[in-house]
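Our next item is subunit A:
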Amino acid sequence: MADALEKRSVSITRLSGNVPQIHTTASTVKGTTPSLVEDGRRRFIAASELSKSFGGFQALGPVNIHIEEGEFVSILGPSGCGKSTLMLVVAGLLQPTKGHIEINGRVLKRSMTDVGIVFQDHLLLEFRTAFENVLLQQEIRGLDRNQIRKRAQELFGKLGLSGAESRYPRQLSGGMQQRVSIARALVHEPSVLLMDEPFGALDAISRTQIRHDLEALWMETRKSVLFITHSIEEAIGLSDRVLVMSNSPGRVVEEIRIDLPRPRPAYLGQYPEFAKYAQQIYKTFEKLGVYQFK
Partner candidate 1 sequence: MDELASPRGLRLRAPRSLVTGLWLLVLVAVWAVAVRVLKISEFILPSPGSVLEWIATRPGYFLTATLSTLRLTLVGFGVGIAVAIPVGFALAKIRWLERALYPLIVFLQTMPLITIVPVLVIWLGYGLTTTSILVAFSVFFPVSVNTILGVRSIPHNLFFVTRTMGAGPIQTFQYIDWPMALPYLMSGFRISLAVAIVVAVVSEFIASNDGLGYVALRGVRNRDTVQIVAAVLIAAALGVIINSAAQYIEQMILKKYRE
Partner candidate 2 sequence: AEKMKVTLNWLPDNGSIGIIYADALGYYKDAGIDLDIEPGKGSGATSQLVAGGSTDVGLASASSAIGIASKGAPLKVIAPIYQVVDWGITSLKDTPITKPKDLEGKTIALAPGAADIPLFDTMLKLNGVDKSKVNIQMVSGAGGVPLLAEKQIDGISAAPGDVMIPLATKGIEAKQMFYKDWGAPLVGISLIARADKLEQNPELYKKFVDATLKGYSEVAKHPSAAVDALRERYPDAAPKEELMEELTKFDIPLFCTAGAPGIGAVPAATWTTTGEILTATFGSLGDGGIAAKHTESYLPAQLPACP
């Protein structure tokens, strides 16, 4: 608990240290998202009574969720429960059937733009090299070319992508593609990060590595993150708060605050808290019928 408190205070310090920088970026970013930095108030994303149907099919909700500034929130839920749908609705890319999103107190009407998104299926452009895919942010947003190039280079280094800059997506393994997609989501230093199973394409061994790398990266910048995953270990390993969703149509059925020190190690089993959190989630899933053990 002491650890958690210390972390929170670090996060806040960090944030205020970051404010001018975010400001600079935000001012050059085109788009309609209300700036998240405003008169020192507590800033956040909040979704109220959100639900989404496709045709007659209820894919999501209703759910209420919020993300505090600089908070790392994970969503954990069985396949098909509406996690991706939730993320797309939060990003303003899909219109909710009911409910609305508020960003910093203002209702979101169009798609968010002060945001970086890692889509579940990477969504890289096959005809651009890895590096050009990341630079797309600069071209479309009309940002400063040199600054973004430098930042992209940095990210490639941190994400273990050095040397892969001029390769095309198809020349990269699934895991590398996903890393490029992560770099693209980060390069313009958005205030919000939405990640939909960003490690889905990786094998278990590489996942552990990249989880570690992402945590390190996040600890540097402390964005507000919505992280979608299937992996209990990953959710616990990365988050400040884990939201567990039920089977389709997904609702938030449990909220778990994770109080573990950062950075967290590859093998979390050594923490008794980890075992406790994991057991709790397994139990919930069993109760929900996600697992059926004979």
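Just so it is clear, a residue touches a chain if its C-beta (ideal position, glycine included) is under 8 Å from a C-beta of that chain, and two chains touch if they have at least 3 such contacts; residues count from 1.
Keep in mind how these were chosen: all candidates are chains of the complex that A comes from, given by their letters.
Only a predicted model underlies this, so the values are computations on that prediction, with no experimental measurement involved.
Going through 1 or 2, you find that the chain touching subunit A in this complex is 1. By the touch criterion given at the top, residues 29-32, 88, 91, 93, 111-113, 115, 117, 119, 121, 123, 125-128, 136-137, 139-141, 168, 171 of subunit A touch candidate 1 in their complex.
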